[in-house]
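Moving on to chain A:
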Amino acid sequence: MMPTALPFWCSFALALCAAPLLPGIINRVKAKFAGRQGKPVLQLYYDLAKLLRKGAVISTSTTWVFAAGPVLSLATVFVALPLLPLGGFASPFAFQGDFLLAAYVLGLGRFFLILAALDTGSAFEGMGASREAAYAALAEPALFLCFLTLAGLGADEHIALHLSLSTMFTGTPSLAWLEARPEVLLLPLVLFLLLLVENCRIPIDDPNTHLELTMIHEVMVLDHSGPDLAFIHYAAALKLWFFSALLAGIVVPAIFSNPWVQLAVNSAAIAAVAVLVGVTESIMARVRLPRIAQLLGGAGALAALALMLTLIR
Partner candidate 1 sequence: MATVLQIAIILLLLGNFAMLTANRLEPRIRLVSFQGALLAALLLLVPQQGANLMHNLLLAGAIVLIKVIGFPLLLHRTLHKVGLASHSAVRGSGHKYAVISGMCCLIFALWLETRLPFAQEIYPPLFFPAALATLFSGLIMVVGRMRALGQVLGYLVAENGIFLLSMPLMMESSTWFELSLLLDVFVAVFVMGIAINYISETFESIDVGRFCSLRD
Partner candidate 2 sequence: MVLLLLLLLPLAGGTAMLFASSFTLRALLLMAVALGHNICSLLTTRQTLLAAGDPAHAAPVALGGVLCPDVLGLVFLCLASALFTAASCYAIGYLRDEDAKAPVRRHFQDGSSFTNAPQQRFLACLCFFLAAMSLVTTTQHLGALWVGIEVTTLTSAPLIYFHRHKEALEATWKYLMICSVGIALALLGNVLFSIAFYPEAPQDHNQMLYYISHATKAQPAWLKAAFIFLLVGFGTKMGLAPLHNWLPDAHSQAPSLVSALLSGALLNCAFLGILRGHQVLNAAGLGEFSSGLLVFFGLLSMLTAALFIVGQGHYKRLLAYSSVEHMGILALGVGLGGAAVYGAMLHAVCHSLTKCMLFLLAGNVLTHYHTLSSYDVRGMRWTMPITACLWAGGFLAITGSPPFGLFVSEFSILQHIFTTERYFVGAAYLVLLAVIFVGMSIPFLRMVQGVTPPATPPAFKETVFNVGPCAVLGLLIVTLGLYMPPWLDSFLRQAAHLAGE
């Protein structure tokens, strides 16, 4: 068991170490687009180190829920991440239906973060929490439609464990479109939009804005400080890695015999996704809040179309 799982654990370790690199890459790309020098790529590592060294200021009006939020959000990402076929290698934890566990464990983390935000009793944080909950609810159907489409592909080819993330995202879809299944090409599009939504990137949410009224995610974590804030940033980076890995799992075909080449190609794909996010953020403006629902509806419709076309074959 162990030797075959070794590449997977290496990729997991890589994810844990390299995840804070992704926001750095995005910021670099944005800076280049704007003609600036930009922050160092490793900026988030410095921030995390600084925050972990500091003490936390906790408002007297809060309860234990406030302190539990960041911890749980980080813990849930830790649980969800190994369920993915990281680096293109099937997860040792794979089982039928693990996509449900992964999605809802992430949802649990978000739930506690929202509770923590509500616990502060601040109007701004309540507003952010309500938006976060609303858009997460809208994004969920689209995500599941994507999963089901991929599961349908696997079911057609009678693959065991076709309801597992490890089968869905290990390169089968990247070849399926060549076999007269072009609807699969819709999925990266939908997943990319979901990545933007789930990770609060432009054009859905602007992570760098200074106006609380327009924020979604950032306003929710205003009251956290010190190690708590570090946990939240780290969890956000890991989540970005999670979604980028989903995209990479669709796009990168599993055709490499050498596992280390496979791992390298996959990691490169994840970095490419980060670059793509940076480009998107640079060339697009934030959309108005009511339009986010329409965007998500459109993503859901595309995913539904893909699912229908897959099922009808």
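Keep this in mind: contacts are C-beta pairs under 8 Å (C-beta built on N, C-alpha and C of every residue); 3 or more make two chains touch, one makes a residue touch a chain; residues count from 1.
Keep in mind how these were chosen: all candidates are chains of the complex that A comes from, given by their letters.
Remember, predicted model here, so these are calculated numbers, not experimental data.
A.B. asks: Which one of these touches chain A in the complex: 1 or 2?
C.D. replies: Per the touch definition, chain A is in contact with 1.
A.B. asks: Where on chain A does candidate 1 make contact in their complex?
C.D. replies: The touching residues are 177-183, 185-186, 297-298, 301-302, 304-305, 308-309, 312-313.
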